[in-house]
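Removed from the display is one protein chain of the complex; every other protein chain stays in position.
Note that the chains take the letters A, B and C in the order they are written out, and that residue 1 is the start of every chain.
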Amino acid sequence: MSANKHPLYAARKAWTLVPALVMTLAACAAPPPAAAPAAPAAEQPAAPAAEMSFWAKAAEPYKGVTIRGISESTPPSNYVKDVLAPAFEKETGIRVDFETTSWDQQYDKAIKDMEAGTGIYDFVYIEQDIIYSYLKNNYLTNLTQMLKDKPELASPDFDISKFTSFINYFKDPSTGDVYGIPMEAFVKVYVYRKDLFDDPEVQKAFKEKTGRDLKPATTFEEYAEIADFFTEWGKDKELWGTTVQAVTGHPASFYEFFETIAPSFGVYNWGISQDYRASVDKGGSLNGDKAKKALEFWVGQLKNAPPEATKSTWDEVAATFAAGRAAQGWIYGENVAWIASDPTRSKVVGKVGVALPPTAEGVIEEAKAGKGYIGYYDGGAFGIPVSSKNKEAALLWLQYIGQPAVQPEWAAKSARIVHTDTFNDPKVAEMDTQTNGYYTLLREQGPLFAGAPPFPFHAQLREVIAPFIYKAITGELSPSDALDQAAKAADEELVKLGYAK
Amino acid sequence: MNDKNNSTKPRQGFLPITTNLFDRVFISVVILVAIHLLWMRFLEALLPLWIATILSLVLAVIILKWG
Amino acid sequence: MQSPRTGWGLLAPTLIILAITGLLPFLYVVYVGFFDWNPFAATKDMVFAGVNNYRRLVFDNDFLQSLGRTLVFAVCAVASELVLGFLLAQTLTKEFPGKTFFRTVFALPLMVAPIAVGATWRLLTMPGLGPLPYYLDKLFGLNYNIGIFSDQATLTLVLMDIWHWTPFVTLVFLAGLISLPKEPFEQAQVDGANRWQIFRYLTVPMLMPIILTTVFIRMMDALRIVDEAWMLTNGGPGTSTLFIGIHIWRIVFPKTDYGYGSAMSLLVLYLTIVLCWLLFVAITSARQHEVEGMRG
Partner (left out) sequence: MRRVPRNIGLTVLWIGVTILTLFPIYWLFVISARSRVELFEPQRLIQTTFFAENYIRPLSDRTFRGYIINSVIIATGNALLVTILAVAATYALSRYRLKGSSNIFFWTITNRMAPPAAFLLPLFLLYARVLKIGDWKMFDTHIGLILLYCVFNLPFAIWLLKSIMDGIPIELDEAARVDGATTRMVLFRIIIPLAAPGIAITAILSWVFAWNEYLFAATLTSVTARTITTGLAEFVTVTGTNWGEMAAVSVIALLPALLFLALVQKYIVIGLTFGAVK
């Protein structure tokens, strides 16, 4: 048989198609030359002339350096990437390559880089809950020390004392030295549908049913009552009584329980004791009565939540509330702003009420006395890995994003506040009205909330406990059994990790 | 072909398939791992692990030679 | 016969690249597998642990369960794909209006990125947001919620995998069916064999190498499914779809338990290789059989 007569010989054309295709594709995908001018230039924060000369002068030796950073792709980060980084480059000649990616990816990559000491990243996003792990492993540069050592790099305009109390989470507890410059901060608050709560007819129906006046819940009994009522009332209206952030398989459900529900029942620090014990008989409170009551309450609210609750992370919970599918719920503060103000994303613009989360008896008093807390103060900062090879340029950059001049615009664009003064800005005041007082709450009640407990084993322990919470959600385990088993597993893990003796 | 070593030539031993040297090494390693894992799961409480090691090495020799 | 040296020369680049990107990391994982190593433990250093990781593994119920459910998933998915793929390939050997169009469109899922497949199915099945739960409830009164019911979640994952990979199986089978010699079939019809007999005694044996090869390549991929399942269910509800790939991911990433995760990876790799090797041997002997059968 000769090659030419082979039946497949004709099909050879397919081969010639490949390069042609590739070229077509490349042509399609290539950007038009010079099509994207530095758009953000117009939004550049106006800085006084004197400061400009400081940045330019201090950055002189580092001109042309590229620093690289990584963060989660959030509105505050995207603002940094799109606005602040180009502005900084323009002033200093230091280029900022800023990688924004998903939440788990940014952790993984930053940790790999710092653990291996490769020095890929010159600044990394530090979420509040991971800082203690990073500090334990000496991943981060001491910024206070570095500013002292290199006064020529210290901006006259950068002042640690201008920050809100949130910056305390990024200090080494023993020395008070700062390791991260906060770039976002929120609290997880109780939100409710103001329009429904204020509706006379709804109020009447509620009064008839329960004998009480309809107002935002301050206790869990009231919360459950309101949830029951609205679930019943909203049966044919696509409305449910509460949101529950109860996805299984994703840490979001673990966080809602341990950072919001459990503390407001009086179980702090995940129920882990000072000497790192979890179960009650070893001195912890993870499977104590309060924790069990809290889990029972929370899982019990699933019946009042829309069907997507068990697939809901913080994203979907916010989306659910924004779609007008829940009468009340716990929502991370960074979402409150857009839910209350952005009509392209939310159906409940202008109908959102914000209040302190409901609490069990005595918890508010404990929080005020500084012995406890009622919910989660979340946020993140940028820090410089010890392995970075461009620490000086990165230090300038961190001061740049920490200076007062850039704060108001940034806050208005992405609902985050890290400076005390920012609260007074007119733009923020306007947002405050739109959200019915979220920013006032953040300012005045912020200290009642707290960040994650100072564990150097945050993610490790979370992964051990979380499956039991998942099983409580699906009903595979009763809340009581789930916490008993979780406490046992947590104790074993803490011994294995070498923290508990 | 002038093979210096005959063992790389495929042959039929007591194993149900035709094997060459690499195959037999591979089978030995697979069995070695399997024996150790099963030993740890079921027998280690009674007998120490090194017995498994000796056992699987003996088996490996048998397979390499006559497999 | 040409000199083996040219042959090795042609093979060398492949072997070198695979040695660097495949073998080297493998050796490193073997090494780490013998250590206790978690950078966020009280001691962040690697501590030699002998076979302790493996000792823990064989008693680790979470791991064994995860292994079990991965296997169940892979077998269910691949078996369904084989049956469906075979039936659809049969229909494609015949002429009917619109065949080319259907065949082309059918290959579409193959082109979608696994992570996008997961996202697509999540949008499809998300309660409150997806049409599937809505219409199942409206039309059949079925309470479909993959956030609560584990069997539904597993079933949905199997369906997703079928949707994604049946086209591939179908195309391979179609290619196989087209290339079968015609004569034995004509002869069998002359001899009065019925359809079942033709299928049982002619088609299946002659297609055996292809069937086995397809099982081989599909099993290999189904056992290490991560992206799609991660996007669709996150391993939930509870831990009911926590496949081994996701389980390892959890151990290695958020938990940063590098030693244990490495040991686990290796054990899974070991099991996959053994399974695939058995299939491989079966394929080789099936081919030999076929060759001998043709000669005989």
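The criterion applied here is as follows: a residue touches a chain if its C-beta (ideal position, glycine included) is under 8 Å from a C-beta of that chain, and two chains touch if they have at least 3 such contacts.
Note that the structure is a prediction, hence the values are computed from the model and not measured.
For the chain that is not shown, the touched chains among those present are A, B, C, taking the whole complex. Among A:T164, A:S346 or A:T422, the one in contact with the hidden chain is A:S346.
One of C:V51, C:L71, C:L124 or C:A193 touches the chain omitted from the figure, and that residue is C:L124. Checked against the full complex, the one of A:D315, A:D421 or A:D481 touching the unshown chain is A:D315. Residue C:T272 is the one among C:S80, C:T272 or C:S285 that touches the chain missing from this view.
Listed for subunit B, the residues touching the missing chain in the whole complex are 1, 3, 8, 20-23, 26. Mapped onto subunit C, the interface with the missing chain covers residues 1-2, 4, 6-11, 13-15, 17-18, 20-22, 24-26, 28-29, 32, 88, 91, 94-100, 102-117, 119-121, 123-124, 128-131, 133-135, 138, 163, 167, 171-172, 174-176, 178-179, 209-210, 213, 217, 220-221, 223-224, 226-227, 244-245, 248-249, 251-253, 258, 261-262, 264-266, 268-269, 272-273, 276-277, 280, 284, 287. Touching residues on subunit A toward the chain that is not drawn are 1, 3, 6, 8-9, 11-12, 14-15, 17-18, 21-22, 24-26, 28-31, 36, 68, 70, 72-75, 97-103, 105, 108-109, 112-113, 116, 118, 120, 238, 313-316, 318-320, 322-323, 325, 332, 334-335, 338, 343-347.
In the analysis below, only the chains that are shown with their structure count from here on.
With centres defined as mean CA coordinates, subunit B is found 54 Å away from subunit A. Rounded to whole angstrom units, the spacing between the C-alpha centres of subunit B and subunit C is 28. Looking at the complex, you find that subunit A touches subunit C at residues 104, 107-108, 111, 115, 133, 136-137, 246-251, 306-312, 316, 320, 325, 456-460, 462-464, 467, 470-471, 473-474, 476, 496-499. Residues 1, 17, 26, 30, 33, 36-38, 40-41, 44, 49 of subunit B are the ones that touch subunit C when the two sit in their complex.
Here subunit C touches subunit B in the complex through residues 1, 51, 54-55, 58-59, 267, 270, 273-274, 277, 281, 285, going by the rule given at the top.
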